[in-house]
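Mind having a look at this structure? Questions to follow.
With one protein chain held back, the other chains of the complex are shown just where they sit.
Letters are used for the chains, namely A, B, C and D, taken in the order the chains are written, and counting of residues starts over at 1 for each.
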Amino acid sequence: MNWIAKLAAKAPVPIFIARGPDAPDETDRLHLNPALTIVDTPRAASILLVAGTLPHALKMYLHRLHDQLPHPRATVFWHSSPTEPFSNAVEIAHGDDLASVLLRTRAALLGGERASDADVLPDEPANEWQGVGPHGQGGKGMMGGTPYGRPMAMTDDDIRDGLKLDAYTAEFGPFLPMLPAGMILKLTLQGDIIQDVAVVSPPYEDARKGREIRALLRLLGLPTLANRMLVENAHRDAGFKRLVTLSGVRMAIPPDLGRTHDGSDVRSRFEHLLKDPFSPQKPHLTGLDLGDLLEGREWQEAMLILNSFDNVSLRKICANTRTNADEDSSEQTSGGHENMDHSAHGGH
Amino acid sequence: MMTFALAFAILILVLALGIWFAAVLDGVFSRQLSGHGTVGLLAPFHASAVYLTQQRLRTEAPDQLNWFLSIAGYLSVAATGLAVVPFGPDLAVIGLDTSVVFWGACESLIVVLVFLHGWSPNAPLSLIGAYRYVAIGLPIMLPSMFVLIAVAIPAQSLDLRDIVASQETVWNVIRQPLGLPLFLLLGLSLTLRGPFDYADSDDLAGGTSAEDSGANRAGWQVARLAMLVGFSAVASAAFLGGYLGPVLPGFVWVIIKTLVVMAIVIGLSHLLVRLPVARMLGLIWKILLPISFLDLLWAGLVALA
Amino acid sequence: MTLTAILIVAAALFGIGLFGALSQKSFVMLMMGLEMMLNGTLLAAVGFWAFTLEGAPKGQLLAILVMAVMAVELAIGFALVVAVYRKREADVIEGIGTMKQ
Amino acid sequence: MTVVLAVFLIIGLSFLFTAGLRAGVAVDDKRHATYPQQRPFLGGSDPETHALQRFHIRYYTMTLLFVAFEMEMMFMYPWAVVFVEEGPKALAEMGMFLAILSVGILYGWKEGIFEWE
Partner (left out) sequence: MGRIGGTGMTDLLFYALSALAIWSGWRVFRVDSMIRATFALMVSFTSVGGIAVLMAADYIGVATVFMMAVEMMVMGLFMVMFMMNPAGLNPMQMVHQYKFSIAAGVLGFVGLATAVLLTNFPDNPLPENRDTLRDLGIELLGGSMLIFETAGVTLLATMVGAVALSSRRGRFGDSDAGAAPPGLHPGGEPAGRKVEKGGGHGGHGGHGGHQMNMEKTKQDSSDDPHKGHGNMSETEA
């Protein structure tokens, strides 16, 4: 072990958590553990912590996530058993202290006693492309083909100002830190405005206490105060509440954001949560779908709206929303994509 | 030549000390406010060592050149900004009679570099962070320029050395009370912190740095802290009388005042809420800009009185 | 560093700008050519100011005005691009050319 | 000259530092990122297209206003230097200048350009 590795071994372990529906309650409280740093992106993590058992449908997502960690890396399964292809993963045995296992694993990684996890997925580009087309980009034309293994985004309508620029469509989730765990949304973005929403998978049904208020505080740029909520009885602490109020939270949430039919909006839901973080308001949800709530919204506002609902309400809203399967069929008819298949010629 | 070498040595000292101290201070604030966390004098070294043991990943079809340039450039601009600060009468690495404008150039280059940092990885969350940052990073420069022009008025010079000298009797923070608060907001924006952290925010899983790993991440975090040092030193020179102070040598005063400004900026970053970006844009143009006009008017009237 | 050397550099920048402005199809790239030409002009203006005008303030003012011209050109140019794009969804010069009709 | 030299020196050192980090004092593992590692982070999902695209910025009108407004700085810096010397005349002239430009901002405000278009 060289001297940098020795220094690194003294730092908290950066972990990225992939949360399953039955993740233990202590998962949130890991934020308070001085031996760990919970990071927002796998790029910064040394260890992927799988907390709880993941539904089968999310396996593929976990594999992709796993491969995004930089070497040296390891996977640790907590309250679940390693599944194929994670044969080399560490499992926390019953009664073992999570933090000490993580520290031990990281030390072994740094010292070279433990080999870094190999990729789960095959080492090949998303699409075949090399060497085809006038520039070797895998297809015809300046915008055509799949340069570097992916096609380019295509022009699409915009619902805010009508400038037709390139729309970005992708599934977001299920392990994005700003989305409720387990939720996968297929979003079409023009810039940072959401143009179209389809639900691939609703969030888990879990009733983690106080998830909403912590998520909102984080989204509003107050992660330290969000962590404070994890401390026992913090929400009854008048000084803490004063800090939250003084930060200007009420002013920050735009009025009428995410209004439901019964008149509650993100601001009122937030205030309710601040009073009583463990029993979120149950707004009246009939006829409400994610499209109404999110389309035309800027990213941060959309995330605020999403996280102002508890998981049970969100699942109801998702049930009202178009699913990914619906969208695929509607795409067939509108033909938005083949329109854009530029046969044009980049080089002359 | 000797003065230059001395000034340069102090520059490196302030930068190294400042980066380390800023990292420690951030930990202290986190712990005080959230009631947990570790504070150690060596913690920043341990944390950065972790990055240096990790692989540096690239993404699909990234702009590798700009990725490097944005990180190295951010650090360079931070250090260059710090270099205009006088550590004593006529003891600045860059002794320029238009150093206020020079600092302005640094500010605008930062916007470019942060944008490039988000552009390079070819990833959606970074890209959103980059564009959002430009929306705020550009207009927030206006109030900061106005307050710097306001401090130049009594000094009758755009040279930070003269501006410090003009505060012999009374510091600008008292003479022009609106100046420092407005300038601090710029600091939050330049260092991608707290309420102005539109580039690297939590709602984008790290935004422009979401795809940084290994050495890239280490370099970017160091550069952010270096920027905090550079900004704080400029603020202390423009508003807190820079090297002026009894007994101790000038550069020690610079360090002390820089640390004070740094503590305020870090504190604010933990305690102020981040507005959705369109709201912040309106706030800057409709409220902060008129306030900075007021500051300028105030400075003008005081100078004439 | 003499005035001649500076003016030759300025001429080179101007030449590159001219090439860019004439050869680029896209309106936005054409504007970059114009900016490049103004870049050369700016350098020449500062050169004249420093070497032949004894530092008369009018020379500096000229340089500032060159910059103001750039800002105006940029703002109006891009506003036009946006307006044209709204109508035609095109960003090339020809898109503007057809507007004359 | 010393200014330019100092700037070059600082830039050079900063670049060296950043490159030094990359050279990797500690990383014995300098393998290239594999294709699965290169995929952009979307929480485990796979995007359909490249992210670099014609990105729709929502504040484009504001930037144009900003560029025009910012030109005023060029006039304000020299003004600040001679302000005390010139006295009320300077205040009046710059007041007029800023008042003229503020009309532009008010117009933009009225047109709603500080919103997200």
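What we mean here is this: a contact is a pair of C-beta atoms (placed from the backbone, for glycine too) under 8 Å apart; a residue touches a chain by one contact, two chains touch by 3 or more.
The model shown is predicted, which means the values in this text are computed figures rather than measured ones.
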Considering the complete assembly, the absent chain touches shown chains A, B, C, D
Answer key for B:22, B:96, B:204 or B:296 versus the chain not shown reads B:96
Missing-chain contact among B:81, B:104, B:230 or B:300 belongs to B:104
It is residues of subunit C that touch the chain not shown, namely 1, 3-20, 22-26, 28-29, 31-33, 35-36, 39, 42-43, 46-58, 60-61, 63-65, 67-68, 70-72, 74-76, 78-83, 85-95, 97-98, 101
Subunit D positions in touch with the non-displayed chain are 1, 3-5, 7-8, 50, 52-57, 60-61, 63-75, 77-83, 85-86, 89-90, 93, 96-97, 100-101, 103-105, 107-108, 111-113, 117
Against the hidden chain, subunit A presents residues 135, 137, 141-145, 147-148, 152, 155, 161-165, 338-348
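Convention: only the chains that are shown with their structure count from here on.
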Sorted by label, the chains bordering both subunit A and subunit D are B, C
In whole angstrom, the CA-centroid distance of subunit B from subunit C equals 32
Per the C-alpha centroid definition, the whole-Å distance linking subunit C and subunit D comes out as 21
Two or more other chains are touched by the subunit D residues 25-26, 29, 31, 35, 37, 39, 41-43, 47, 50-51, 55, 57-58, 70, 116
Residue numbers in subunit C touching two or more further chains are 82
In contact, pair by pair, are chains A-B, A-C, A-D, B-D, C-D
Given the complex, residues on subunit A that touch subunit D span 2-5, 8, 18, 41-43, 58, 60-62, 64-65, 67-68, 70-72, 116, 119-126, 147-155, 158, 160-161, 163, 165-166, 168-177, 179, 184, 190-193, 298
Listed in rising order, the residues of subunit A that touch subunit C in the complex are 155, 162-164
Contacts from subunit C onto subunit D in the complex sit at residues 64, 67-68, 71-72, 74-75, 78-79, 82
